[in-house]
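As you look at this complex, bear in mind that one protein chain is not there, while each of the others sits in place.
On to chain A.
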């Protein structure tokens, strides 16, 4: 029996392509190759036989003296075209010139007429040379040229024929602009030339006239000399007439292209840059748009000369160069444009083409572009609420604000049992006084404020609270709930407008005294339930101070009372005037709060406690809803669920502290300015917009990172879930490189990388964690260094710390599958750019899921009136699980969803960030290599 191995002997293993013999005897030249790739050919080798390494632009001229000749290439230099025969190719591309228009003396006209011919565009190739070109033919004017015209062409030469045709419209458009620019400059130069010639002629006429008169006086009117002079004078007169006509023609050019709004051959800004020493004074007038204006009186300092009326055209005369034919300003503009064209179309077609497709697709998803895309795709803050259609609006679909996945409603008692009231002195940002001050129900020293004052770092820290080193003052969800019962109705009466839709409630501050000396505090006025919308962003997980392995039972300080269904929820509406009356406990000066609507407050807050969440009748306000619901289902799922009253870590995570830092930008900048100069500089890239190119370069560092650090998944999980990651190290280069590598994973990076602080050598503050999600910190042994480390230590439970020196990572654990696909140290991807593309794909997918989760109808709203919030929350979680996301992955989705929501609701005016600064307490671990 004959099997496959037997048959293999009959085949040429190494050259299966060439072994096929077509029996039909059809000559090869009439056939088609049976196999697409013979020998060493491959999809990338199609262009390999070209004699130039990369695309270039060639400008050629059909010289009336020497025929077609190459003039210059972009880029210039011999490297651009290699051994490619430019002379031959110039001959080839100029021989197809199509300029059939008549130039010169038309029949029946005694003087020359200029014809403004349209450019022609040709795509052609030389298959033998492997060169293909887009050729843009144009005609320039030269007073000394035959018929006043000089035919030129600009050719984009590539070895990829497909590229030329696929990019035809773009090439055509760009070259048309360059051509128009060149021709505009040429018309100006041509007009100048005629003017000079006219001056010469007029001067000559004057001289001749004088001489003629002299001849007449000396020799009589009919002497030979007098007649000769008279004839000469007549010729000059005629020539003047002709040149005046030419000048009129050239200056009355219809200029239709100039009327094209898209056409801009020059601009005043670039004028300064491009106008170099060679620029003649008239360029200024040109730049002012005076070109082609017949009324424009040019008065260059030109001394007229005596000339012959008819200049003999001879072939030994030097023709003007391209530069001389064109006004210098326009010439350099054209060259700049050509360089830009070369740059734009450089490289493989697949990159260019994919990029174009991407751009088109990204325009259709503006609401999510800010997350991971190049700023150029979303910087135009167009109406992101494009989804609104008629009376329907996506607001209806937005999830309720609280991003708590699920949870059993907690009783108010459960909060008060573990959280003490903390007196917090709030100071208004704007200095508005007494009425906005908060009356504290308890009086606990504001230790943080004292600390900060001691440090002298920032006056804005006044009012922050701390109980020594062990106290962090945060707004917590729990505390908010507790606050709900203590609304100060007096203050609520300060209503600026009857249309107030947002309620600000004055609440007491609760403090949680726990065994591990962690206080969980909330602000008073600084926090309003509306601000509790986002909790997962900026999630900060509490860690045990003792060691990496956290005692999860620390969560006991938050006893759960599943049986209680008191919910602290309310609907708040926007539109109030902002009154600043408090400073948050974290020292955030300048928190802006809005006065409550007493009516609404009374509706929502019976007995000072908001118990009922409005139902879908207020759907438009749903995004502003607060969801305090905690899911007991999660508790049950927890391994520790068996312990009574022992919340699981997940639950603790859900127990999110939140703080509204939406309006903290001013205070932050203030703090930044006051602490260190490097706080004020533009982060990450020194003021330059972050580009895909930079990210691609960072891809190499990223791939090195994921291979070197086995805990890369945890680090990147932190970034994607909104937990600030601090990269700590002594060597600036190492830290910066790590920060750069991690940047590619960071959502909402910002146009200038505002979310990244690549190198910080001064203490940071809690509010910075709202803005900076990736920080490189200088570890140094100095007073400054110790203060930096001090601040890091203070906030260490809220950040993840990657120690570049010790190769350790301190962060919460991660359990999920998402990071495995995104960060796989076994990946065989070789190049950083390719790895970046892979990451980009994965993040695109993640972004789409976040979009789906955010806007999925029926997901965030009760389907029927009987459904309570638990059901809705459970449904949301189930939905994410159904999408294939595990518990920790859900945090990522929640965080991204919150960002999308914020962007959708508020745009990117102040930078996209969650209005709420939230923390979640979760065990941290120390990972080592």
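To be clear about the criterion, contacts are C-beta pairs under 8 Å (C-beta built on N, C-alpha and C of every residue); 3 or more make two chains touch, one makes a residue touch a chain; residues count from 1.
The rule is short, and it goes like this: contacts and distances are computed from a predicted model.
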(request) Leaving aside the chains on screen, match the unshown one to its UniProt name from "Cyclin-like domain-containing protein", "Nuclear cap-binding protein subunit 2", "C9orf72-SMCR8 complex subunit" or "NADH dehydrogenase [ubiquinone] 1 alpha subcomplex subunit 12". (result) "C9orf72-SMCR8 complex subunit"
(message) If I consider the whole complex, including the chain that's not displayed, which of A:66, A:217, A:234 or A:350 touches that chain?
(response) A:350
(message) Among A:367, A:738 or A:760, which one touches the chain that has been omitted from the display?
(response) A:367
(request) Can you work out which residue in A:66, A:165 or A:221 touches the chain that's missing from view? (result) A:165
(message) Going by the contact rule already stated, which one of A:307, A:780, A:837 or A:871 would touch the omitted chain in the full complex?
(response) A:837
(request) Using the touch definition up top, pick the residue from A:75, A:125 or A:785 that touches the left-out chain. (result) A:125
(message) To test your reading of the contact rule: which positions on chain A touch the chain that is missing from view?
(response) 2, 4, 7-8, 10-11, 13, 16-17, 19-20, 22-37, 40, 42-45, 91-92, 95-102, 117-129, 161-162, 165, 168-169, 172, 349-351, 353-354, 357-358, 360-362, 364-365, 367-368, 386-389, 392, 394, 397, 821, 824, 826-831, 833-834, 837-838, 840-842, 844-845, 847-848, 851-852, 855-859, 883
